[in-house]
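Every protein chain but one is kept in place in this view of the complex.
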Amino acid sequence: MNKKSLVPYLMLMPAMAMLAVFIYGLFNGILQSFGLLKSAGLNKFTLEYYSETFRNGNLLNSIKVSLIISAVSSVIAVILGVVLSYLFCRTGFVNKRAYNIFKLPIVIPHIVVATLVINLFSQSGLLARLCNLLGIIGSQQEFIPMVFDEKFKGVILGYVWKEVPFIVLVVATIMSNIDGNLGEAAQNLGASPFKAFIYVTLPLCFPSIAMVFIIIFTYSFGAYELPMLLGPTFPKALPVQAYIEYTHPELAHRPYAMVLNTIMIVITIAFAIAYHFLIKKINKKVEVRAYD
Amino acid sequence: SGSNKKGAVDRTDFGAVLAAAKGTTVNFYGWGGSELTNKWIDNYLAKYVKENYDIKINRVPMDIDQILNKMIGEKQANVKKGSVDLVWINGENFNTAMKNDLLFGPFTDYLPNYEKYVDVNSDEVKYDFGYEINGFEAPYGKAQFVFINNPEATPQASKSAEELLEYAKNYKGRVTYPAPPDFTGSAFVRNIIYDIVGYDMVKNLSADKEEVYNAIKPAIDYLKELKPYLWKEGKTYPSTIAQLDNMYADGEVIMTMSYNPNHVAAMIQTGQFPESSQSFIFDKGTIGNTHFLAIPANAANIDGALAVINAVLTPQMQASKYVPENWGDLPVVDMNKLNEEEKELFTAVKIGKGVLPPEELLSKRVGELKADVVPIIEEIWQEEIMK
Amino acid sequence: MKGLILMQLELRDVTVSIGGNTILKNVSLEVEKGEIICLLGESGCGKSTLLKTIAGILRQDSGKIFIEGKDNDGVPVEKRGTVIVFQDLRLFPHMNVFENVEFGMKIRGVPKAERIRTVQAAINSVGLSGLEKRKITEISGGQRQRVALARAIVLKPKLLLLDEPFSSLDESLKDAMRELVLNIHKQTGITTIIVTHDKKDALIMANKIAVMKRGEILQYGPAKEVYENPASREVADYFGNMNYFKGKVVSNTFYCSHFKIEAPVEDGTYSVMIRPKDLEITQEGDFEIEDIKYLGDRYSIQIKKDGDCFNILKENCDNFKLNQKVGIKFDPSKIIYFKEKEN
Amino acid sequence: MKGLILMQLELRDVTVSIGGNTILKNVSLEVEKGEIICLLGESGCGKSTLLKTIAGILRQDSGKIFIEGKDNDGVPVEKRGTVIVFQDLRLFPHMNVFENVEFGMKIRGVPKAERIRTVQAAINSVGLSGLEKRKITEISGGQRQRVALARAIVLKPKLLLLDEPFSSLDESLKDAMRELVLNIHKQTGITTIIVTHDKKDALIMANKIAVMKRGEILQYGPAKEVYENPASREVADYFGNMNYFKGKVVSNTFYCSHFKIEAPVEDGTYSVMIRPKDLEITQEGDFEIEDIKYLGDRYSIQIKKDGDCFNILKENCDNFKLNQKVGIKFDPSKIIYFKEKEN
Partner (left out) sequence: MIKRALIKLIVFLALVSIVIPLLIILIWSFASSWPWPYMMPQNFSLRGIEEFFGGYSGAVNSMFTSVLVGIGTAAFAVLISIPAARAIKLYDFHGKSIVDFLLLLPVIVPATSFAMGIQVLFIRTKLNDTIFGVILAHTIVSLPYTVRIMAEVVTAIGNKYEVQAYVLGANKKDTLLKITIPLLMPGLVSAFSMAFIISMGQYFLTFLIGGGAVVTLPIRMFPYIQSGDRQIASMYSLMFILITLVVLLISDKLVRRYYNFESTYFFS
């Protein structure tokens, strides 16, 4: 393995070309946020749009709301996903045919998920009807508002429904390998199945879990479909706000959208970098593959 | 799309336009959320232009703000042959398009049917939300705001804002309206303003927030009074009219509304609304507007677009559009310009279930506000009512 | 006798099947406290399965397993007091050497001070002091082997189960590890079962040997006895290439095509087994030397007559050459009779 | 001499480094056509690296490799005419037995009829007929080994390179495989280099042995010569535990604390090496028997005096018991002198 060889760079060329387009897109957006948008007659660098966006009190609220949505949904999804992965491995369910049903939500786009949530959890949804049927509630109003509410319960539910299977798909495979092998070893050394899971299986799955966590976290932070279709009128999640600004018919309004976009980019990349360093640290500890 | 050589066609000769348009495809962009509307375009209009002009219509379902966005993007990149040939537009969006030089025109003079069937001097054809059209748009259809409820479930049909308040008090938590800037929700707020302060007090307002605020203050107070009796105590509102419709269909609320007077018929027909649903309007009237068709400045197939617009303006198309099962959109042709045979096309149309007769609608029809005042009202609503 | 000695481990008619295949068939085994037992048998015969069943990782379909006289049916893995050292070691890659060895004690809640003392002692005793902080990926194969061993012995299990502990080591490392296991056994007296396919392991370390084939124990007894008096050809063959002479015994005389000899067995068809080291060659006879192989400290000589081949191990073979004609000679007390089915 | 015999393989001062570490240092090696060479050496000494370099998988930093007299610098792997059988076999998992063996010939565009004939013959010769259609996962370890071998020999390579071909096999399977390789070699005469760490492999199969340590060849010569006259303690130690007596030679007499003896070497400090099988014990003396191990066909006896331990291999030890006092005896012609550095 020669470090100076050109071969790997050549092999990476196509992927890098794609990435270049991607990064061009990001930079282009960021430039526009500083008021550099020729076609709208804007070509002076200015922080105007930022200061105005920050002055409008809604921004911090939007960031807060988005962070809460993504943090809560991702944490719930990861916990559920890991627990289910564990149970699925334990019961051998991963090898059953019915397990495939569990992968279905991965295929379903978020806009459809939104309708699912409304069908089930709105005040006239199936769950409310069931409660009504069972006499738990007398009218629709008594059903806890889960959709279009300021706590974004519906949005969170939607994300959880879609993300848990994704986590299971990634984690269960890895987990069943570790659990069958090293988990057995741990039990044999006196650990109960639960302790074996906590001390051995979980730490070894951690890199993959962290990986999916960062993916779903940043995704739910930046996606507008669910909060737009299931969120309340106010407050608005950051991506929804950005989307609304972006679709503002005035071209000169574009920089406002790009300011919000830039803020999202900065926040997500900050998380990604934090993740990258964290995972590097952990990977140094857990070189499962190198060892196998 | 178009294969015609731009500039080579003498558009004052409609025959030449049709010749250039023959065999081309027109990319028709517009809102696509209604099965009926889509179906009418796909099944009637498309068929008509195919048979008569040999033109294909490619309907692209897209919201108008997104369409404008696309046009702006193309302009930003200096695209000469754009992807949009024909666009369904009106009001504020038309204003934006004009301000950004996005539209082709004036073109109405090229259309034989425009002069032939349309009352070119009526305000509704000359102005779009208070903006002068100047031949950059051709009328497509007319709409009017109506309320919808089910008299069998809740007998009272409110004749005014005051009655509506009582109604809401009686059925606490089961009345609401979509949050502006939803198109219908915004219209609802304007209707309330008309009813409380009167159309004349607001129709000449300029786009000055202070001035607007002072003018509509009584209506804002009314909405504040209404708020606690609304669905979820007015803490949140349906974000789209669709959501409100579904809530009405499911019985979660007892009243909905629409900017399409025939909407109720369509919903009853598909079984979504209860059979006994009925539209109603305030005694002081409700807002009506006209929606239009326009051609982007960089359209690749201008001739095709012209031909399609001309087709839209035929009595046949206008009448088939008026049929409730097809769409139920109010016609824009001037009845006085039609011959008997053509008039018969319209009189033969049976209005749908729950729809108010056209005479009542037209007699209680109020004009739209200036387009640039609308966002200011929406902003005020956000600040005063929402928070 | 049986009832008097407390058995550390007793298997009674244990049958195990995996995925519908019966892997172990009515296996019975008794191990006394402090003994070292070696399990021998060809690949796939069920050795690992047996260990896993004893440890509770697999569950038997029928039969009973007693550890220190207690029926272990339903006792979960972690409560059996048995520890396996797996063939593939299964060291925890996210822990260093010390943490690996410490793991079991930590789980048991042993106080920190005691833990550190015990773990350090164990690490020293397997000769790994100084490597405590190393990651598992940073130590060699032989060192890993020792970590796995240390990890098991710190727990002072009732039963230590070693699954082919030396199979992937150099000859010299193997010798050292064997010494290590014996030393540890001497110190701790832990009852130990070792799976191996090296007869040298078995003979050097085991008190008793169990030879398995196709899920059954063919023979179980003291190491030397099993080796010297194999109960069947199958057992004998496991210890290397043997020489067999097929013939008949009629009134206390064994007749075969190469010799006849007095035989202390009843009449019938027999195969007579002579080990390569017990067969000697003489200068005269009608066998021909086919091949001479130099093994370093010995020679392996192959002779042939009438299509029958025989192997002889000799300390030196200065007097013999390829293709030379030779005779054979053996001590009749060293031969073993296996009765064959009459055809 | 050198110039006259055409060498099948010649390495001249080959140096190889990986990731900045020099793995092979100035290795030179000459192999004649038709020879079998065994490479011995402890784990990590560079045996596999050497094979890979010969095959062209790794590139030397300096030095030359000649195959059939042709400089192979820059010749890619697939054009060298060398074939490695890797230790991990690397059978293609998506092909069956037949397809695996066929692969190389197919690649070379050998006509189908001939291909089928050759492949079938090879499969038969390694005793796998009937398993042609089996997937790789459906055959046992020993069978896989043979598929790998067959896959290599059908290509009739100029050089066959076997990397620890028997290391993971049962003793009896190992014997069988050794026979197989020797048979194939007899039939084809392919020049073969075998990496192993089992001296038995080396002594049985090799014409010549090369003993490596830390990237260098310590000794290279005929098998028996290397074993019997190791050039250094390091080489000798590789073949097992030896007995060393440290002492001085003064005017042709070797003095050490346990004995003195006539010595045909110049004055100096020496270690005298006696192999365990060459050391004998007598009934009288002041050594004590520390341990007796039964190895099946031999006994390993450990004796001790003044803290020095020695190993003896004996065919039987009926006359000796643990803790008995004994003396030692040996044939002076069997001992080897290693000169030590003076302190």
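Remarks
Residue numbering begins at 1 within each chain, and the chains themselves are lettered A, B, C and D in the order written.
Simple rule for what comes next: a contact is a pair of C-beta atoms (placed from the backbone, for glycine too) under 8 Å apart; a residue touches a chain by one contact, two chains touch by 3 or more.
Computed from a predicted structure; not experimentally measured.
Interchain touches from the omitted chain, evaluated on the whole complex, reach A, B, D. Shown as candidates are A:Phe34, A:Phe88, A:Phe152 or A:Tyr199; the residue that touches the absent chain is A:Phe88.
Screening A:Val65, A:Val171 or A:Ala257 for touch with the missing chain picks out A:Ala257. Of B:Asn27, B:Thr96, B:Thr236 or B:Asn289, it is B:Asn27 that touches the chain left out of the display.
Across the interface with the omitted chain, chain A contributes residues 1, 3, 5, 7-12, 14-16, 18-19, 21-30, 32, 39, 84, 87-88, 90-91, 93-95, 98-112, 114-116, 119-120, 124, 126, 129-130, 132-133, 140, 161, 165, 169, 173, 214-215, 218-219, 221-225, 229, 239, 242-243, 246, 257-258, 261-262, 264-265, 268-269, 271-273, 276, 280, 289. Seen across the whole complex, the unshown chain contacts chain B at 27, 29, 31-35, 38-39, 42-43, 46, 58-63, 66, 70, 73-74, 76-79, 83-84, 240-243, 245-246, 249-252, 270-274.
Interface residues of chain D facing the missing partner chain: 19, 55, 57, 76-79, 82-84, 86, 88, 90, 92-94, 103-104, 107-108, 151-152, 155.
Here is the rule we use: only the chains that are shown with their structure count from here on.
Measuring from the averaged C-alpha position of chain B to that of chain C gives a distance of 90 Å.
Averaging Cα coordinates per chain places chain A and chain C 55 Å apart.
Shared interface positions of chain B, defined as residues touching 2 or more other chains, are absent. Those residues of chain C that touch chain A in the shared complex are 55, 57, 76-79, 82-84, 86, 88, 90-94, 103-104, 107-108, 135-137, 151-152, 155. Residues of chain A that touch chain C in their complex: 181-182, 184-193, 195-196, 199-200, 203-204, 285-288, 290-291.
Within the complex formed with chain B, the residues of chain A that make contact are 37, 39-40, 118, 122-124, 140-141, 145, 148-150, 228-229, 231-234, 246-251.
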